[in-house]
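Sharing a structure here in structure tokens format.
For this depiction, one protein chain was excluded, whereas all remaining protein chains were kept in their positions.
We call the chains A, B and C, going by the order they appear; numbering starts again at 1 in every chain.
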Amino acid sequence: MIDVGIVGGSGYTGGELLRLLANHPQANVVVVTSRKLAGKPVTAVHSHLKNIYSLNFEALGAKEAAERCDIVFTAVPHGTAMDWVPELLDAGTRVIDLSSDYRLPVDVFEKTYATKHRAPREAVFGLPELHPEVAKAMLVGNPGCYPTGAILALAPLANAGLVERVIYDSKSGISGAGVEPTETSHYPNMSQNVIPYKLTAHRHVPEIKQELSRLSPEIKVNFTPHVVPSVRGILTTAHVLARPGAEEALQDKSRVASIYQEFYRNAPFVRMADGVPKLSSVRGSNFCDISFEPEKESDRLVVVSAIDNLVKGASGQAIQNMNLMAGLDQKTGLWFPGLAP
Amino acid sequence: MIDVGIVGGSGYTGGELLRLLANHPQANVVVVTSRKLAGKPVTAVHSHLKNIYSLNFEALGAKEAAERCDIVFTAVPHGTAMDWVPELLDAGTRVIDLSSDYRLPVDVFEKTYATKHRAPREAVFGLPELHPEVAKAMLVGNPGCYPTGAILALAPLANAGLVERVIYDSKSGISGAGVEPTETSHYPNMSQNVIPYKLTAHRHVPEIKQELSRLSPEIKVNFTPHVVPSVRGILTTAHVLARPGAEEALQDKSRVASIYQEFYRNAPFVRMADGVPKLSSVRGSNFCDISFEPEKESDRLVVVSAIDNLVKGASGQAIQNMNLMAGLDQKTGLWFPGLAP
Amino acid sequence: MIDVGIVGGSGYTGGELLRLLANHPQANVVVVTSRKLAGKPVTAVHSHLKNIYSLNFEALGAKEAAERCDIVFTAVPHGTAMDWVPELLDAGTRVIDLSSDYRLPVDVFEKTYATKHRAPREAVFGLPELHPEVAKAMLVGNPGCYPTGAILALAPLANAGLVERVIYDSKSGISGAGVEPTETSHYPNMSQNVIPYKLTAHRHVPEIKQELSRLSPEIKVNFTPHVVPSVRGILTTAHVLARPGAEEALQDKSRVASIYQEFYRNAPFVRMADGVPKLSSVRGSNFCDISFEPEKESDRLVVVSAIDNLVKGASGQAIQNMNLMAGLDQKTGLWFPGLAP
Partner (left out) sequence: MIDVGIVGGSGYTGGELLRLLANHPQANVVVVTSRKLAGKPVTAVHSHLKNIYSLNFEALGAKEAAERCDIVFTAVPHGTAMDWVPELLDAGTRVIDLSSDYRLPVDVFEKTYATKHRAPREAVFGLPELHPEVAKAMLVGNPGCYPTGAILALAPLANAGLVERVIYDSKSGISGAGVEPTETSHYPNMSQNVIPYKLTAHRHVPEIKQELSRLSPEIKVNFTPHVVPSVRGILTTAHVLARPGAEEALQDKSRVASIYQEFYRNAPFVRMADGVPKLSSVRGSNFCDISFEPEKESDRLVVVSAIDNLVKGASGQAIQNMNLMAGLDQKTGLWFPGLAP
């Protein structure tokens, strides 16, 4: 059994780690930290976990957490994770960081987040479909929610060298904005609305560019996110423009299908959807569903991907990484369907 | 033309007064106050009013407001209205108060709101269907949203002496809770949910009891409110239990229908619905739609009413009161249909 | 391993049986029937099950199904189940019927559903918290969704003889109405709305009366259902009126709490909620969360219960029954938390 710790267990990704690990056959949550809620049962904020967990939040430091855990998930805001990670690693504990502190090279991180990085460490970008080397990592930087859906949608085509440019138009459920009420998450503002934000400069763009340009150095990437009246889920519409000369290739449906199939032949959580992917098909699950359609007499191909932002876009992917790090089948504890309808 | 002032124009009821008065043929908004937003255009918070209004918020006192206005709407929190009303009245300006400060006798108010009343004045309860004397009032206490739907649903039967007890189960859109984000209004909490609150002791109960017991002194009243995933609207389900001996009367559909028709013969905003009332039929409008159904072989009759909490439940009703106070047809500027679908 | 069959697998309760059984350690779905979809993969309509199930729908008769299954779930409309059940039972296969065909005495069934019962058989009412004898049953009539939430909310108090009358006001997600589009389920009609229906005569009332009057013969029951803008979940507000003499008992919170605790001491799926139950806390899970609040100086107590209509209100409860029938712990394969947020 893996003894698991969760640093920052009161938010949505912390709650989701608890939900998903409740039935994991090889992992056992032994520590959940929260400075604010120390001493209170985890069910005080996660009432859905009642009778399932009898753990209390604790106000531990990194050293104590390291002593009691084999693997620690840091589910704290960016800029805070870097205060936990070095001590955890130094104590020999492996870390999966759900914040953005270890996803990017230091210079890119500092520019993107306007924050000095106080504790750079070597880390693997935790998208297991592209980075099998997570298995050996001491520190994994778990990807952002948007990058997960965006990169998985494009990686096979980028890898095949067929893409000149991709313009992502993503639609996310509002749970991605976290547990704290804001003007945007206020029901009368979010209901019956579609809210584009950070139209040209979202902080997740560098992650997407980093991963796609590894596969296709010259690729151009644009990204515009929106929040929609949904709690969970990200639907990404990728408007793909063919590299000159590749227009015909993108028109060939069976060829494109083969490219995806081949690329994801060892990726059980990526499913090629029959028809357009539905958020309800992936809700609560670790799947990423993908489909595509070429535009006739055009250089454009539209690729659509659907994930649950809190699962494949955060806590589920983190557990998938944990499985690989622990030498388990990546599906362990994660092989269940979405909640539809 | 009536020169109108709105004290507290940055919230939902203030915005709704502006929306509804935009096309009122006999009224003209000349003052909108907000201490916090003084100097900013009203469209800074009410972007739907852009190009319709060029007014700015002002940080006026009661005296200045009184000088410029024939009628003032006070759309501020309870406990604050009482700081405006006396000075306005003393300057000869008529006032329609949308807070709860002038709806109840002082002792009931103080007990209900746990607040000392600093400025009691004589006021008329502004439900014009029951209180035509608003026409002569200097000060009108505009009813709460729940009481409007609840009282209108029952008044004819209470007046006819047929009711032993009524148990109200009300379902409100979340706009009733105001413009400030809260844990309840946080989209992930409100979406796909139904939230009962103040299950047995909501502050609106005394208003309901006051009005129904005027019509039927012995009537027993219980009330439980819920918020539902809707922005606007209150659907009230009234479980009516017959007075001993009145069971048969409540079983008689055409008799009950006549009682409603007769009671509301001069009430253009009350409509007996064909079928169950829909929130979409009243959304954005000043109508209250009502229907009823007796339970066979029982002493229970179910009455259902639907209103828009921000219109008939607040700002529309306030304008209806203004019309009557000004000697206008009560329909003036309010005679338009709801926004369906 | 239990070989399981699902008769009628294309609807929501069929899909939910498949979802829930996917990870059941002691059961294996071997047959899923659908006349209309025979030959197609179950994932053709349940796209969330892709890669999880490779089964196809089959157009079997009862005899063939019986041969291949130890237990069969009939998830077909009322009036159709009775065409399957006798043959299945006669072949020695145990049956859990999710329709209403085997929940009521024949005369009550025929009156309620205006349908001649063509195949009455002895059956146990499958609410395991009240009917442990399901363990020995050959045929279980799985309760309706509304009755599950309504009965569990009241049973302890009814059993204690404290209740004169209960008026249920229930709010259900629209998935309870099934997979076929209707005028009510049309998004523009359901969104931002609350729709009361069958205000005084819903077909689930006799089930509720049957179970509560077993515990408290004189109890009076009224029931009004509503659909609300949610996919899953039933929130039941029970307005409980005390039996004369029991007013004080219902005012005593710790006494009422003890009554519930004692009654449900062996019922792991019933949780007394801290605060008002949330639909999100039970969504996707087999829990029923309950809380209560007495009204001061009144004979009324308000009890609130929350279930997922497709799980504890249908397919989860059916599997709980299956577990008991098979001699397993009732929690087997069902002990996981709801999907919040």
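Methods note: a residue touches a chain if its C-beta (ideal position, glycine included) is under 8 Å from a C-beta of that chain, and two chains touch if they have at least 3 such contacts.
As the structure is a prediction and not an experimental result, all values here were calculated from the model.
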In the whole complex, of C:Asn23, C:Ser191 or C:Ser213, the residue touching the missing chain would be C:Ser191
Checked against the full complex, the residue among A:Asp107, A:Glu133, A:Glu218 or A:Glu293 that touches the missing chain is A:Glu293
The one residue from A:Asn28, A:Ser54 or A:Asn193 touching the chain left out of view is A:Asn193
Residue positions on chain C contacting the omitted chain are 12, 174-175, 179-183, 185-188, 190-192, 229-231
Chain B positions in touch with the non-displayed chain are 12, 15, 18-19, 22-23, 43-44, 46-52, 175, 191-192, 231-232, 268, 271, 273-275, 278, 280-285, 287, 289, 335-341
Residue list for chain A contacting the dropped chain reads 167, 169, 171, 173, 188-189, 192-197, 199-201, 222, 224, 226, 228-233, 235, 237, 239, 276, 278-280, 283, 293-296, 298, 300, 302, 304, 341
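Quick note on the criterion: only the chains that are shown with their structure count from here on.
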Centre-most chain by CA centroid is C
Rounded to the nearest Å, the gap between Cα centres of chain A and chain B is 46
The distance between the C-alpha centres of chain B and chain C, rounded to whole Å, is 39
Expected list for chain C, residues touching two or more other chains, is 192, 231-232, 278, 280, 283, 341
